[in-house]
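The complex is shown incomplete by one protein chain, all other protein chains being positioned as in the whole.
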Amino acid sequence: MTSAALVHVVVSGLATGSIYALMAISLVIIYNATRTLNFAQGEMLMISTFVGWTALRVLSVPLVVALLVAVIAAAVLAWVLERTIIRHAISATHFDVLIITLGLSLMLRSVAGFAWTHDEFPFPSFFTNRPLVVGPVRVAPLSLGIIGASLALMLALGALFRWTRLGRAMRAVAQNQRAARLMGISVERVYSSSWILAAVVGAAAGVLIAPVVFLSSKMGLIAINGFTAAILGGFGSMPGSVVGGMLLGVLENLAPLYLPASIKHSVPFLVMITILIVRPGGVVGRVARRKV
Amino acid sequence: MITRAMLLLLLAVTLSALPAAAQPGVSDTEIVIGGSNSFSGPLAYTGEQITKFGVDLYLRVVNDAGGIHGRKIRTVYYDDGYRPQNAVANTKKLVEQDRVFAIIIPQGSPPVVATLEYLEENKVPLLFPYQSSPVTRARRYVFQGMTLSDRSSKMMIDYLAGQRKYKKFAVLYQDDEYGKSFLTAFEKDLGRFGLKLVAAESVKREVTDVSAQIAKLQAAKPEVTFLVLVPGPAAQALRERQKIGWTDTLMVSTGPLTDERYLALATDAAEGVEGLSLWPDPVISDLPGVRLYREHMQRYFPKNEPNRYSLAGYFAGMLFVEGAKRAGRNLTRESLIAALESVKGFESGILPPLTIGPDHETQKQGLWVRVEKGRFKPLTDWLKSE
Partner (left out) sequence: MRGAAIATGAVVVLGWPWAAPRYFVFLASLIVVNSIVAIGLNLLSGYTNQLSFGHAGFLAIGAYTAAILAIRASWLPLPATLLAAGLGTAAVGLALGVPCLRLEGLYLAMATLAFGFVVVEAILNLDWLTRGNDGLHVPPGHLGPWALATDTARYYLVVVVGALLVAAARNITRTRTGRALLAVRESEIAAQASGVHLAAYKTLAFVVSAFYTGVAGGLFALVVGFLSPDSFDVFLSVDFVAMIIVGGLGSIFGSVVGAAVITTLNDSLAGFQNYRPLIFGAILIASMLFMPGGIASALRRLPLLASQTPGSASRTPGSAPRTPGSAPRTPGSAPRTPGSAPRTPRQGDDR
């Protein structure tokens, strides 16, 4: 294996990893604000991407507009779901909401099948698949583009959380819901906003990854990798999600290179279990270790 | 005396008018067949195409023309989501509750193999399962559907190693029954030529990144790389190959993969790829049966585009009807089996003339194709595997 090939595999892993990171971030956004896991995150992303794709095909809009359409569709879907279903379950426990989001994921996947069939479709990318040859080095614009776009999005989110009122409100609710309410923050609005924000991030991730894994009703399964990435990095923290995502992407790619076939598929999960046991806070996180 | 003769005559007439011993799924007016299939889960698209737009398409045509010997055919399908235990439950329901006459075109090795013993015990015909593992072979009540992996492999290796004299082969395969059965078959057939695989890499069906596997395969420098995958990962593999500029290998797709879906996903990365095709081109082919298939699709399901999955289902429906016709009005499971075994030189207008023997294999051929300008172009005539 040449070093150029190795670099390529790692860069490719970082690209997939950035998508995992975005997925992890969107899951964490909702979890931090509402203490619920959204099982339907992947399916919401999938539907938004499909809507964008429909605009692309039917209205022949440029790709940028399709991205915008996907993002808007995501926001609308999130707002509607949160308002009509999740909100009504506010008095229920976390477990109940978990099942509700599970039901949503099943329904959304089924609806996608009716609207677009369960077939798979190619999706255009902002970046080309053909390599750029720069001397001895082969550079993959597609991978770099995904990494770049994801990083830009993560920076934007970071700025949102630090410098905007909404961001501060979300952080306050994540830290201590009661105190935030007492300080006059509308917790319900934060709930809605976090669902919408998470969906928007998901839609962006969907548009970025669809050219690679293809658009289909089962695209939402990538959310499982998002969970894994979030845990690896330290659930609850943004930097943790980023690190976890990149780490997972690279791990997934390095394992087949160096490990025998029998355990290479288990590696991400074995690493996750190990990290959970040894350092439950994840690579980055600072979780209070329970002494039992 | 006249009275006695008349009584005897009356008795004879009455006896001959009595229905034959009640055969499940066969009444005076209808035949009921069905199967457990994937309508959700990873292979939902295929499942829907082979049943609703495949078998059912052909049966609609037949029913509209009056059915078989005055009986219309009705189908019942249940979703198993590719889970073997669901397939077992569904199949029991079909046999015991819906009392189907035969099981038709269930999909996937694990769900199908899970039901084999049960169907054998209950003497229910299993017709044309949509899977390629040879494990279903040599059973009295099973008739194979697509060309099985060991036959495919033999044709492919004989052609590539025997005729075109390639020596270095590698495989990118899915980590499931489909992938493993081809891997084993390839190793065996290469052995006949004194060759071994130079590399074999596996991926999971839901893989997101194949760059590592492609890199490892490239490092082994194979002349031919087999793809034993479903369309998604296969198209990813082709695009990855394009990304790293790995041009000096011939990518070859196996039978179940060689279809337009994966071409559509791979777009220009599929140019020059070859494969063993199990069907004629459903969109372009001029064969009379394929043209009829397109006409029928246009008539009954105009929004559904012709594709190989529905063509496979359509063909399965055709074979069932042929068998039922030959069995005659006195249709029983045994007479169906005998009728199917007696099929000789059957002209479907889709595949070469079909003869089914005691081995119960309905498809034993394939044809070699290469992708040119986004479509499969035949390079050879039908290759036979015996």
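A few points about this structure:
Order as written gives the chain letters A and B; numbering starts at 1 within each chain.
Here is the rule we go by: contacts are C-beta pairs under 8 Å (C-beta built on N, C-alpha and C of every residue); 3 or more make two chains touch, one makes a residue touch a chain.
Since this is a predicted model, take the numbers as computed values, not measurements.
Check B:Tyr58, B:Tyr77, B:Phe101 or B:Trp368 against the missing chain and you find that the one touching it is B:Tyr77. Contact with the omitted chain, checked across B:Glu117, B:Glu295, B:Glu347 or B:Glu372, is made by B:Glu117.
Interface residues of chain A with the unshown chain, by the touch rule above, are 31-32, 35, 37, 85, 88-89, 91-100, 102-107, 109-111, 113-114, 174-178, 224, 227-228, 231, 235-236, 261-263, 265-266, 269-270, 272-273, 276-277, 280, 287-292. The chain not shown here touches chain B at positions 36, 39-40, 44, 48, 76-80, 82-86, 88-90, 92-93, 96-97, 109-111, 113-115, 117-118, 135, 175-177, 180.
One rule holds in what follows: only the chains that are shown with their structure count from here on.
By the touch criterion given at the top, residues 40, 42, 44-45, 48, 175, 201-202, 204, 206, 208-209, 211-213, 215-216, 218-219, 231-232, 235-236, 239, 242-245, 261, 264-265, 267, 269 of chain B touch chain A in their complex. The residues of chain A lying in touch with chain B in their complex are 1-2, 5-6, 8-9, 12-13, 15-16, 109-110, 113, 117-122, 129-131, 133, 138, 140, 142, 209, 212-214, 216-218, 221-222, 225, 249, 252-257, 261, 265.
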